[in-house]
Each structure stands twice: as C-alpha cells, then as structure tokens.
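Take a look at this one; I'll ask things after.
Of the protein chains in this complex, all but one are displayed in their positions.
By written order: A and B. Residues from 1 in each chain.
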Amino acid sequence: MTLGTLAATGLTLSRGPRRLFSGLSFTLQAGEALVLRGANGCGKTTLLRVLAGLTVADAGELHWNDQRWTALCASQRAASLYLGHTNALKDELSAAENLAESLAFDGVEVSDRRQRQSLDDMGLAERHHLPARRLSQGQKRRVGLARLALARKSLWLLDEPTNALDSEGVALFSGVVGAHLREGGMACIASHLPLSIDAPVRELVLGEVPA
Amino acid sequence: MTVAAMAVTAPERGVWLAAGRDLRLGLRSRAELVQALMFLVIVVSLFPLAVGPESALLKRIAPGVVWVAALLSVLLTLPRLFAADYADGTLEQLVMSPYPLPLIAAGKMLAHWLMSGLPLALIAPLLGLQFGLEGNELMVLVASLMLGTPILSMIGAIGAALTLGVRGGSILMALLVLPLYVPVLIFGAGAVEQAMTSIDYSANLSLLGAGLLFGALAVPFAVAAALRISLD
Partner (left out) sequence: MNLYKYSSPVSFYPLAGKMWPIFALLAAALCIAGLYIGLILAPTDFQQGEVYRIIFIHVPAAWMGMFIYLVMAGYGVLALTLNTRLSAMMMEALAPTGAMFTALALWTGALWGKPTWGTYWVWDARMTSTLILLFLYVGYIALTTAIEDRRRADKAGALLAIVGSVNIPIIYFSVKWWNSLHQGSSVSPTMAPKMASIMLTGMLVMTIACWMYSIAVALVRVRAIIVEREQGSAWLEGKQA
C-alpha cells in the first residue's frame, strides 16, 4: 500500500439536464476517512465512481501525491478499491473461490491460509465452500470485507457498505476500516447511516446545486 | 501489512487470469455450451428440409450453410462474454484491476473462443458429411473455422461491450455485429468452395490468418474502450 494524499479540485458533473455537483473540491490525507452524506440521488454513488475512475467528470481534476489521475490510469487502478451496490461476487463460485479470484485481479498474492483466516474472522467459518448464490446478502457483504482487509489498497471507495449487515457485521466493518485508517490508508464512504469508526472522519454533504 | 508500492510485475498475467476465470465459470454451466452446439446442428439440419434432399445442390450450398450457421451460433453465445459480469458488478472490478484492461479483454475473448468457436470447428466435419463434403474439403472447412471463429469472437466482443445494459441489447448487438462479419464469412466459406472446385484455397486461408493477427493486435484496445464507455 502506498501512502498518499488525494486532492479533488473543481469536480463538476451533470447527468442530462441535472447538475449533480459543481466545483467540488476536497483533500483527503493518509489515515483520513471522508463520509459522503446527502439525500437519495444527490450524486454520492456518482462521486465515488468518479474517484474510482469509472465515470469521467465533465470538469475538474484528481491528484494523487501531485500526480494527476486521468480516468482509470495505472496509478489510480493500483491505489483504489471500489465496492458498489452489487457485491461483485460470481454466483457460481464459492465464497473462498470468489475471494481468491478478486484478490488475484487486485494484483496481490495472499496465502490460502490467510484467506481462510480472513473469512473466518468475518464470521464465515462454516461457509467457505458454499456457492455465493446461497449466501445471504449480509454474508456476501462479509466476503467483500475479507477482500478489503487483504487487498492492500490505499483508497477504499465504499458505497453503502453497511447495507444488509447485521450489528455484528457493522462492528466488523468499523474494525476493518479503523485498522486500515490507522495504517495510513484512506476511505471514502457513502452512507446514510451513522458510522462509528475509530479514526478521524470528515463529512461531505452533497446537495443539489442550482444550475 | 507492508507499506510498499504495489505494482503488477507481469501485466501479461492478466490474459491468463481472465481466460482461466472465464473458462472456470463457463465449465460450471456446461449445459449452455452444449446448447450452442445443438443450435448449430439443428440450424444446419433445417436446410435440407427447406431446399430438398438433392445431394448435388446440398453439396453446393454446404460451405455457406455451415458458415452462416456457425456465425449465428457464435452470435448467440456473445452475451456470455460480458453481460453476467456487468449484472453482478464483477465487470467493474475487472476494469479497475491493475492488470491492463486490453489484456483482460483478450483473455476473456480467448476463453470465449475456446468455449464457442473451437468446439464448433471440431464438430463441423460431422455437419460437412451430412452435406456430402469429403476428405480435403472437410479439412479446409475445419481450418477456415479455426482461423475465422476467433475473429467472430473478437468483433462480437466489441458489439457485446457496446450494448451492455441496453434495452433490447441482443438484437441490437446482432445488428451491429453481423455486417462486420461479412469479410470473415466471404473468406471462410470461399476457402471451402475453392477446395470443392480444386482451386487453390490458400489465399483465402491466408487472408483469414492475417485478419486474425490484425484483430488480435487491435481489437483488445477497442473492446477495452467500449467497456469503459459502457460503464461510464
């Protein structure tokens, strides 16, 4: 994991006639989390996708340690991990296989033992070999948490990560994010629920900007 | 956890990772693979029923019939390339992977060919026999399909990537892809036809080979661009 500073300047994006955000600027230091708030449809998901490089902003720039990120450039792909509304699991593969595939494409090598350990830590001890289609929504989220913990990515971009998680799952999530931040990682989290993370957290409220 | 620069040391691994992943997923649902082959067999078998059993006529139309049926069969399997990954969110993860997207796309196209074009080329001799093709003609039929079907997978991948998540996507995809298939059809069926009339067919096969090389170099970049556009 590389330590870094993420600076967004003047991000502007419209979808059709609707302007989601305009002139949005912020910086995120190593060890900081930014929680995105705002009503449904205010552009939280879109902003996360812009930070991930999946969506190209109409205007504005992203800089990572003084290096400019063009959408999906190598440095951006190496540094960031995006988890969206979907759990990004293949139904046909088991929890363990899904984790192994995700980590392989994340470009990290993690021993089988540590992968199994991580699934156990996330409370999936008995379910390593269950096909993902037979996992509950919350359990699928937990596979994603195991990946987060192992993928060694600097910038986590999480879209409503606590959805479908029970209170124990939410506690696990807070623990994983807290550990990540204490090691100098950073996270950008869209959430409509209060999060208790043991690390510096800033909030960014997105609202509709009059066009 | 080590705090060190993480870089992908061997980008070409992306090809094998993606191909391995898709083969594994494809083999979990083998029924679909067999269905595409059955489609090919049934379509080809419909022609004698439509035009009559006269063997001279059947032999004359054999190259065209097998090639058009092969083309349609590949077309039917194209949604398998990206649609499921798009729906479950894994496509976004592939696009964001540190491995270069063109290489991942190349791996996926390779897997698609291994599971659609290759089996199709291998059962083609059976279909050729039904139409009275013999010896060398069957060999040329297989060779033309071996060289041509990877191009079908590649051109198809562009169409599949562009139409992801679009209403009525599969018909739209056929509309985009079929006109672009014309040269492959001409050279592929042409080779077999020349073998039937004892003309030198090597030029046709060479042109297919050249198309395959050019496609392998250029298409992964087009598919990568199309995927990025479709996820934007």
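Note that in this section a contact is a pair of C-beta atoms (placed from the backbone, for glycine too) under 8 Å apart; a residue touches a chain by one contact, two chains touch by 3 or more.
The shown structure was predicted, so the numbers you read here are calculated from the model rather than taken from an experiment.
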item	value
Of B:L27, B:L46 or B:V166, the residue in touch with the unshown chain	B:V166
Chain not shown: contacting residue from B:V15, B:I158 or B:L212	B:I158
Residue ranges of chain A at the interface with the undisplayed chain	15-17, 56, 211
Chain not shown, touching residues in chain B	158, 162-163, 166-169, 172, 175-176, 178-180, 182-183, 186-187, 190, 193-194, 211, 218, 222, 225-226, 229-230, 232
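By definition in this document, only the chains that are shown with their structure count from here on.
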item	value
Separation of mean Cα positions, chain B and chain A [Å, integer]	35
Footprint of chain B on chain A - complex, ascending	1-3, 52-56, 71-72, 74, 77-78, 80-82, 84-93, 101-102, 104-108, 152, 183-184
List of chain B residues in touch with chain A within their complex	1-8, 17, 21, 24-25, 28-29, 87-90, 92-101, 104, 228, 231-232
